[in-house]
Every structure is written in C-alpha cells, then in structure tokens.
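Removed from the display is one protein chain of the complex; every other protein chain stays in position.
Coming up: subunit A.
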C-alpha cells in the first residue's frame, strides 16, 4: 500500500445575478415613531446572512446604528418585488435597492431635522450614534427619536424611501455573441492537497487553499465563513455525496434516505486557508459582488486535478469514489 500525495488547482469566474427577463429587486424603508427604520423586502434570508448585510447597507447609508434597523423579510404576497434569493444575487441586487431606499429616507430625515433645528438640511450630518447634528457645531443636534416624533406629530411627514435595482434584460449581439448577462463577476482559485490510498482507493483531502476576489466583503466574518463552508461542501460533492447510480432507477442499492447519504463529518474536514481580495465593483453595493454558490465550485475540479497529480487517474464524474479510483488505477496498469 502506498499513500500518494498530489496537488491540483482550479479557478472559477462567477456571475452575480442573472439575465432572466430583467433582474430587479425592490426595497421599501420607513421610520417608526420610536426611531427605528424598518426595511420591507420579499427577499428571503434562509441562513446566508442577507438580513445582516442589508441592515449594514441601510445603517451605513442612513448614518444610524445597526440597532436602529429592523429587516422585515415579510412575504412575497405583500412585500416589494424581488426575483428571489438565487444566482448569488441577494447582496448585490437587494443591497443596492436598500441603499437607494435608505438615501431617500435619509434626505427626509435630514429635512425634518433641519426644520426642527432651524438650519439648512445641507449643513447637517449624522454621527452614527443616532444623532443628526450641525456640521462644525456638534452641540446643535437632535436624536432620531425626536426627529421621528416631530415628523409624525408636528410636521405630518413619513420618513421613508423607495429603492429598486434593475438589471435590464440584455440580448446577445448576433454577429459576435457578445452580451452582458450579469452585473459583475467574482473570481476565485482553490489549491487542493490530497492523499490517495492506492490499495483502497480512498481519497483524503488534506488541505484547501482559497483565494476569493469578491469586490468588497461587506461582512468579512460572514464572507470568510461562506468560503470555508462552501469549501466543505465542495469536498462533500467531490468525494462523498451521491444518490447515483441507483437513483431514480432502483432503490435497492445505494442511499435510500439521509441516514445513508454520505457527507463528511467534523473528522473529515481539511485544513482550510482563505484569503479575500477586495476590488470594489463599480455597480455593487459599496463595491460588493456575490459570493454565494461559487464557493462550492472550485474545490471540486481542484480535487480532481490533485487526484490526477497524485496517481495519474483522470476522473470526470463526481463523486470520486474509491471504486472509480481503483478502476482508474487498473486501467493505467493494463
């Protein structure tokens, strides 16, 4: 028995959003009497962190603390329109819509504050702790709770804003095939180190080294976790997960339920090392591109290339099972 080591790499360019028939998302924002800003969306947070990221976008734009922002991902029957949470589009599309809505609301907030302070709205700024104050004269200030009370009970105004990001439908140029189907692309490269047991055919992924260029990491901790969680999923697709070849033809063999569906557990995780590069995208919210689905992509071909490097077996069908390795080794020896 020999343990063969190998290293391989793969790169991915990943589009943010889709062409569809146009790819819009909308956001509405309004201030409550207590001075909170409620963002209404029909976009869904299913664990990817959309609510956190859009709350950051709103807080930054409004100049208010995160604690003053409530994200209400209500319901597709009643919320502002969103195409959905897919195609790594949430941060980009919804983030942009939220920024636009928050800008409009900020303008009203400053106008109401200006009336209360009897100054010009153009001379006001936010301090990030909940106050609007006069530039150069910070003691002339008013708290957001007093601004919303004044808006609702004295001035008769809503502090609110509307936002939309629309990526219009794009058609290819017939002569060249050229088109602009997405708004920007994120880029990544993964280097995988593997060990192949030439007797059992078992592949162990020892390490994944990831580099991601994602415009701007709006939330660096979540971006890093997305990369490593996606890396884990890539390993899982590469060497474990399959319902084939028995599904759907026959359920007599192979996994019939999730008790038997193989996924790596905590003991099978490789060492991961990740670097995030930031080159702000001109049309992204604060420069961000999408970093969703792409994180599970590059690890798979990188592992396939590392297996080839380790033992000369070129595999093109996932998952890279011990059986496929052993058959490949037999073919090389024949």
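FYI, a residue touches a chain if its C-beta (ideal position, glycine included) is under 8 Å from a C-beta of that chain, and two chains touch if they have at least 3 such contacts; residues count from 1.
Operating definition for what follows: contacts and distances are computed from a predicted model.
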item	value
The complex's invisible chain, by UniProt name, from "Transcriptional regulator, PadR family", "Cell division protein FtsX", "ABC transporter permease subunit" or "(2Fe-2S)-binding protein"	"(2Fe-2S)-binding protein"
Of A:153, A:171 or A:258, the one touching the omitted chain in the full complex	A:258
Selected residue (touches chain absent from view) among A:229, A:287 or A:322	A:229
Among A:35, A:49 or A:130, residue touching the chain not depicted	A:49
Sole residue of A:148, A:272, A:305 or A:324 that reaches the chain not shown, by the stated touch rule	A:272
Interface residues of subunit A (partner: the chain not displayed)	46-49, 221-222, 225-226, 228-233, 257-259, 263, 265-267, 269, 272
